[in-house]
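Complex shown without one protein chain; remaining protein chains in place.
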Amino acid sequence: MDKTMSLPQAISTYLRNGDTVALEGFGHIVPVAAAHEIIRQGFTDLVLARMSCDVIVDQLLGANCLKGLISSFIANSSAGSLHELRRRIEKSDPEPLWFDEYSHGGMVARYQAGASKLPFQPIASYRGSDLAAKNPRIKSVPDPYGGPDIHVVPALNPDLTIIHAQRADMHGNVQAWGMLGIQTEAAFASHRLIVTVEEIVDEAVVRSDPNRTIVPAHVVDAVVAVPRGSHPHSVQGYYDRDDEFSRQWSALARDAAAVQDWLETNIRGTSDHDEFLATLGSEHFERMAIHDAYSTPVNYGGRA
Amino acid sequence: MDKTMSLPQAISTYLRNGDTVALEGFGHIVPVAAAHEIIRQGFTDLVLARMSCDVIVDQLLGANCLKGLISSFIANSSAGSLHELRRRIEKSDPEPLWFDEYSHGGMVARYQAGASKLPFQPIASYRGSDLAAKNPRIKSVPDPYGGPDIHVVPALNPDLTIIHAQRADMHGNVQAWGMLGIQTEAAFASHRLIVTVEEIVDEAVVRSDPNRTIVPAHVVDAVVAVPRGSHPHSVQGYYDRDDEFSRQWSALARDAAAVQDWLETNIRGTSDHDEFLATLGSEHFERMAIHDAYSTPVNYGGRA
Amino acid sequence: MTLSAHDTTETRSRDEPSETTSSDVVTSSELLTVHSARALAGRNVVFAGHGLPTLAVSLAQHTVAPDIEIVYESGVTGARPPVMPRSISDSILVPGAASVMPMTHLFNYVLQGQRIDVGFLGAAQVDKFGNLNSTLIGEDWEHPDSRLPGSGGAIEAMAGAAEIFLVMRRHTPRTFVESLDFVTSPGSKKAAEAEVGSMPAGSGVTHVITDLGIMTRFARDEELTLTAVHPGVDPAEAVRQTGWNLQVSTDLETTQPPTPDELALLRETLDPTRIYLR
Partner (left out) sequence: MTLSAHDTTETRSRDEPSETTSSDVVTSSELLTVHSARALAGRNVVFAGHGLPTLAVSLAQHTVAPDIEIVYESGVTGARPPVMPRSISDSILVPGAASVMPMTHLFNYVLQGQRIDVGFLGAAQVDKFGNLNSTLIGEDWEHPDSRLPGSGGAIEAMAGAAEIFLVMRRHTPRTFVESLDFVTSPGSKKAAEAEVGSMPAGSGVTHVITDLGIMTRFARDEELTLTAVHPGVDPAEAVRQTGWNLQVSTDLETTQPPTPDELALLRETLDPTRIYLR
């Protein structure tokens, strides 16, 4: 089944105001272009699930897309603070944000329970942490094997998950390599799934290496080709991260008005991701060039 | 650190009488040669953990290595029954066998809890099954999120796990492809870990494709090169399965005396796996030849 | 095992194959495969073992469900083996497949994750509510008369799939029983009546395809009902061969024989060396 579509079409088809939407990717293969399209289409009242926050969280907040956030790390990686987010949490400026906070291990466990259709997942690390005291959704169950009560976190089942990957075939068999994050679990946990990729490839490429598939086609609703869809994050084998962009964001976002200007000019003022990239200029991307380093092929042969 | 050693040395160093030992591999990359070496060294009172049984279970039983079995499928795949095992369970012949039974999903959950150092893992599939009624180790906990009580299975932490794979480097970074079974979880769940491989390769080969590594070196105690170590099971890209061998076993093992003769001649009567293979004859393996089918290399390149 | 044309209006004997509209001789395997395939219309993701279920899904891909996808217990999806696999862990399934999942993903995210529309199962015993026994025959659980393979992933398929199709080559009172010796994979009714555990996701067994006909059941508390017999089968024979008081639909139908197209696909394209079409 051909599940390819345009990014605007995929977002408008599979996202609804008020949805819980997971955008995953751990500093690598992040669905940035999809987040920008959510801003362009003006969605509101979303709850964003994202383990490690980054510029897109500040941008979605600035664009007033979010009423809530589910996360376990809310800085801009090593580039500094996310000031739009800090204003919301520290000063309820411009309004309060519902923030459901876990550790990375807790988010992993929540997605895993969601993907497994379990009500909860046990987690061993929360004994004595104020995180568990603060969050009423972190509970405990007795251990019928004689140990102490153990903490549990509830399943996370997003309405929509969006992930970015190196490649997929048109049916939605998704392949990724390098740092993988929690994308497979976020995909299986979700009711709907959009995958953006650097390239849609012939299925023969995918099928030459079936262990490389991180999400099988039957879980996928839409496949969208979005080259440079992860910028300013890297895509292994395609382009490097743009640290300058991330650092500049942390400086810019100290000023709430500057965030609004940036969104107006760069996101709402561009019709799509290609136009957004064009505003950066093609020389911009020369800095993100990579060298090639190909894997040694493995033999999948079976009986003759 | 060079962790390579011979198979006899690895087994004698890391196995003790009375251990719980996991031999995993789901009809593919099965540590058969290691099981045979356990027989040669005359270990006793072992509890074997193995999701899907096969000829090695009958052989270990016939050699009186096992006092117990933890499993979820006790036939000889599609090749018939395991008669040594059936005699033990149906007639306590020659003596009773402690049999701790689960479904495949239950075994997966047990290994997962073991690898994760959790006391148990919830499982959604046991409501109404006599399997849960029969096995007192399958328990339940309340759902603090309002659902019905949910079944849980206890962590499985073998004393020793042995897995077989296509290749590893001398440090113990293990790579496998094709059908993977529960090897990664069995490896992490275990206190000690032996990996047998078709080939020990230069670390540059492993490092050209780090996402292919199923077990990282720091979990591994010994790496052993055992070509054709999975026979009569297949190894993707190396050799095909030997269905005739498996079928013949199911016929032979109807006769308990024949099992003893077979073990005496083929296992105890051979000094190692190479000698065992030699008894089969080199033409025997021509039937198991494969064709080649190489994966398309992927680009792991980073910034220049 | 051959059947002459004049037998079609009579009750045929158990060991005789049925006949097609084109007067070809149809084997029991072909019959079961064709009806399994037809029942897959409208379904998308199937969990199946090797043999008949694999063939049925392949036939459905060529007929009633072109986009249907098969998932194997070994974690393989989108397999395109050059020859029929010999088991679900035959490595011939892997080259050219769309994905190979680790077992944690298959059992946790696909089966328990409720991603399967139809799971194909077999069993040693089935009862009127579609509870299945694949564990043992006998009354002493610790020392059964006959110890069977056990669950494998059957319990997870039953609990997680939206529907289960049961394929039984021989419809007899020893396999269609009033009371199971052991409930390996409970149907939705028995599961619901239990006191502990997560509720199953699906309906349990909805179709039983046998050499005599087809039983169906749609609601949780509904018994399996004989809704169709194969051409030439007396419904009374199906009742006799069932160990409980089998309900027969008031709208009992006679199944449409395999079409020449279906048979040609099976014989010439899908299993030309007749590995499964015994």
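A, B and C are the chain letters, set down in written order, and residue numbers restart from 1 in every chain.
In this text, contacts are C-beta pairs under 8 Å (C-beta built on N, C-alpha and C of every residue); 3 or more make two chains touch, one makes a residue touch a chain.
Bear in mind that the values here come from a model prediction, so they are computed numbers and not experimental data.
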So there's a chain missing from this view; which of the remaining chains does it actually touch? A, B
Which of B:N173, B:T196 or B:S230 touches the missing chain? It is B:N173
Using the touch definition up top, pick the residue from A:G181, A:P216, A:P232 or A:G301 that touches the left-out chain. A:G181
The one residue from A:I89, A:M170, A:V205 or A:L280 touching the chain left out of view is A:I89
Have a look at B:F188, B:Y239 or B:F276 and name the one touching the chain we're not showing. B:F188
On subunit A, where is the contact patch with the chain that was removed from view? 26-28, 52, 71-75, 77-78, 85-86, 89-92, 101-106, 108-109, 112, 123-132, 134, 140, 147-151, 177-182, 184-185, 234-236, 240-241, 243, 293
For subunit B, which residues reach the chain that was dropped from this view? 1, 112, 115-119, 169, 171, 173, 184-185, 188, 203, 206-208, 210-211, 213, 216-219, 300-303
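Just so it is clear, only the chains that are shown with their structure count from here on.
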Which chain has its Cα centroid closest to the overall Cα centroid? B
If you average the CA atoms of subunit B and of subunit C, how many Å lie between those two points? 30
Report the inter-chain centroid distance for subunit A and subunit C in whole angstrom, where each centroid is the mean of the CA atoms. 40
State, to the nearest whole Å, the distance from the C-alpha centre of subunit A to the C-alpha centre of subunit B. 36
If a residue has to touch 2 or more other chains to count, which residues of subunit A qualify? 116-119, 208, 211, 300-303
Touching at least two other chains at once: which residues of subunit C meet that condition? 76, 91-92, 94-96, 100, 108, 112, 160, 198
